[in-house]
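Below is one structure. I have some questions about it.
Note that this is a trimmed complex: some chains were dropped, and none of the rest were shifted.
Chain naming follows the written order as A, B and C, and within any one chain the residues start at number 1.
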Amino acid sequence: MLKVALLGAGRIAKVHAKHIDDNPDSVLFSVSSHTTESAKKLAEKYRANVLSVEEAINHPEVDVVLIATPNDTHADFVEQAARTGKAIFCEKPIDLDIARVKACVKTINESGVPFMIGFNRRFDPDHSALQQALAAGEIGSLEHLQINSRDPSPPPKESFPGSGGIFRDMTIHDFDMARFLLQEEPVSVSTIGAALVNPEIAQGGDLDVIVVTLQTASGKIVVINNSRRSGYGFDQRIEAHGQRGSLQVDNLPATSLVKSSEECGTQAQKSPYATRDRYSEAFSAQWAAFIAAVKANKPVPITADDGLKALLLAEAAIESYKTKKVVSVSL
Amino acid sequence: MLKVALLGAGRIAKVHAKHIDDNPDSVLFSVSSHTTESAKKLAEKYRANVLSVEEAINHPEVDVVLIATPNDTHADFVEQAARTGKAIFCEKPIDLDIARVKACVKTINESGVPFMIGFNRRFDPDHSALQQALAAGEIGSLEHLQINSRDPSPPPKESFPGSGGIFRDMTIHDFDMARFLLQEEPVSVSTIGAALVNPEIAQGGDLDVIVVTLQTASGKIVVINNSRRSGYGFDQRIEAHGQRGSLQVDNLPATSLVKSSEECGTQAQKSPYATRDRYSEAFSAQWAAFIAAVKANKPVPITADDGLKALLLAEAAIESYKTKKVVSVSL
Amino acid sequence: MLKVALLGAGRIAKVHAKHIDDNPDSVLFSVSSHTTESAKKLAEKYRANVLSVEEAINHPEVDVVLIATPNDTHADFVEQAARTGKAIFCEKPIDLDIARVKACVKTINESGVPFMIGFNRRFDPDHSALQQALAAGEIGSLEHLQINSRDPSPPPKESFPGSGGIFRDMTIHDFDMARFLLQEEPVSVSTIGAALVNPEIAQGGDLDVIVVTLQTASGKIVVINNSRRSGYGFDQRIEAHGQRGSLQVDNLPATSLVKSSEECGTQAQKSPYATRDRYSEAFSAQWAAFIAAVKANKPVPITADDGLKALLLAEAAIESYKTKKVVSVSL
């Protein structure tokens, strides 16, 4: 039974706490948060301890440190935990600054600890089935990948300053998804974008509707379509076109109920709105994969390097947007 | 080029006129109707002659008589045309009275003329694909057939007296469809029903929501679900369950346009409302099959006997409704 | 925190154990089973005690008795638990014998204990959304309900003797669903059926493809379509037709992945095969509803009477099948 020190007690930390508890091979040992009240509440629910981050990271009983604190603390906590030799699961991103990420990756690699970055969408049953079908060659060689990813509604104004902008905050999930499905690194990036959804986003210098295209050395093309607002739920669709056909994953409605009438035509329900509903199975499967790898002393499925590469694609996308040129990348 | 005398100039006659004209092997020779004005208009459109029914049936140039007049004239016109030796296409039913139908069938058989009764739904591309898949054994032996057939809205009050009631007027299409798909005759019939849609239907002694179950000698089960009103278009769905899976045909929407929004969920369009839209391809294919058979001197796909048997099932359904018992039939 | 004594340690008992543990207001206190090994294993997993049925039912710390033992033990255990004044959750059926059920219901009612029978399908998110839409009058007055319920594959031969036959074992879920959705009691029942799936079922005197129609006093019609084998997953669809349109719940595929190719057309995945996958959310929501009612001292959502009425409909269906007549019922 692996004992887990959870750093953070916010929305995403609560999701992790549940999956730590549900997993037969992990147990929540402690919760640490600068909001002591939240830490207490969460610890109580799962009969865990409340510790300071320092205490948790250095506690001899702790096997795994799970970092779900604000983004700007990730790199520091990763380095501290790496030095104690504990296995680390870190919510994305390690940092928004490339140099800082590279330094952190160096520390991780030198320490030799198991380190996994949280790109939970790889573990969604739909996406996972798609990846397996592609890997099994069901449509032959992949030629064109289209990723549609639209948030239900824009993030609160308060979250802008620390988010790093749409490419580092939102598209980064799609960069990782593209790499997961392509099985070949992109070599060029081009971007167009606009601020159409929310004037405050435009004022903050960010974009909210963007299209990024990637291309690999062998010519494979990826199109990522992002918007900060769908108006009809969490839009998470992918389609892959290959030599022998296509594979698509679609949004599933909240329930299968369909109403048909004179007024409404044939009306299905919206898909879920919140990340935690859409990807609840993904979070659980991600944790299970991490714990299984740590327990078996095998490589974890997503590395620090994957986090770095997704960030490098985000940087290239920003450069392409600014220069109006196709930007080369070497991952 | 087969020359066709069209008897009738109403809604359904107009549909036939178009398909006679479109078919490369038939031409509209004449139109006959007691409403002379309608006959004239229709004849003019296709450069055909206006003739009396007598003249048309006996005209030496006429090869085919198409009967699309009011129901109570069908049997007489069939007999007259049969005696002249012309090929006959007759809209269902031959008559609503079983004895009259039997006499008429006898005349037809003695005359040896090609005679086809109009059960156009067999020629609908969806239903036809279903029949072929069943016949090809795609789901192994058929076990359970469900026919959903709902009119968009109740027929006008005026049509009640001559309609023969829901079983002879509406369910008769589904009895024929069941026989078409089963490839085995039903041996028993049971019925439940109610008048829920329109109080005037109840006052006229008719029903408007009914379920008829059929069973064949080998045990195959059919359920026919009828309503005089769907409230969302023309509901025409069939599902077949067999040893190795199921086959279903569904309602297609008017266009593929789908709208997704906060208010409407995911909203597809209604299916078409009118028979002539839903089954326009079926009418065309039916006529083509008839003309091809006549031209090649081969058996027509639907016989007078098929019309009789569907009517016998309607009679049994009525008896079952009245007696609250399963009724045996021998077709 | 309500302490639960779980009677049984088989497949369905394990499902309940998980939901007892997950629910924030209940805890698994003990497991009892004549298969001691299974009881031990299950108890260990949730840190619960292993007790005999007698000990469990009479234990002063136990608040709730959950009966998930073989069917023929239900009635006895219900009566024993009722006499101790404990809240009872009992898997369906109370018994397969009507007289025994009636006696048991009497004991329950006299004891005044909270008693709920497990018809988990009412709590499935799809079915629940359908019920709420109907209750909210979204399609006006209900006229025609169609329930499609097909098992993925026939039950093992060994389960026949104790099952009570298809109507008491399988259709009973659909009788309860019909009552749940109708909000009006059926007054008549008619049945047709056949043994087409498995010759061993026929030899055992049972049926495996059946259609039962129900009708209420106001004329509303229900059609239940059952088969012991679908060949494509667990078929659980319902459609409701009313004054102003229709509502349908459909089978959802295992994932949303769809493949399109020259060979396969457009191919979606099968729906789940097993009850525990299809209805896992239903089991959880059912338990939550029971615990919430017991805790709040409010009426439980499904009563012993509901269990009895579903069984009376099964009896009527059997009689109709034998007599080939519509059978009247008075619930």
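The working rule: a residue touches a chain if its C-beta (ideal position, glycine included) is under 8 Å from a C-beta of that chain, and two chains touch if they have at least 3 such contacts.
For clarity, every value in this text was computed on a predicted model and none was experimentally measured.
Of the identical chains in this model, 3 are shown in place, and the full complex in the file is built from 4 copies.
Here is the rule we go by: only the chains that are shown with their structure count from here on.
Here C is the chain whose Cα centre lies closest to the centre of all protein Cα atoms. Compared with subunit A, the chain whose C-alpha mean position is the greatest distance off is B. The distance from the centre of subunit A to the centre of subunit C, with each centre set as the mean of the Cα atoms, comes to 39 Å. Averaging Cα coordinates per chain places subunit A and subunit B 57 Å apart. In subunit C, the residues that touch at least two other chains are 139, 244-246. Against subunit C, the residues of subunit A that register as touching in their complex are 125-126, 129-130, 133, 138-139, 244-252, 254-264, 269. Every residue of subunit B that touches subunit C in the complex is listed here, in rising order: 139, 141, 143-144, 146, 148, 150, 188, 190, 192-197, 209-211, 213, 215, 219-221, 223, 225, 227, 230-232, 235, 241-246, 324-326.
Residues 230-233, 253, 260-262, 264-270 of subunit B are the ones that touch subunit A when the two sit in their complex.
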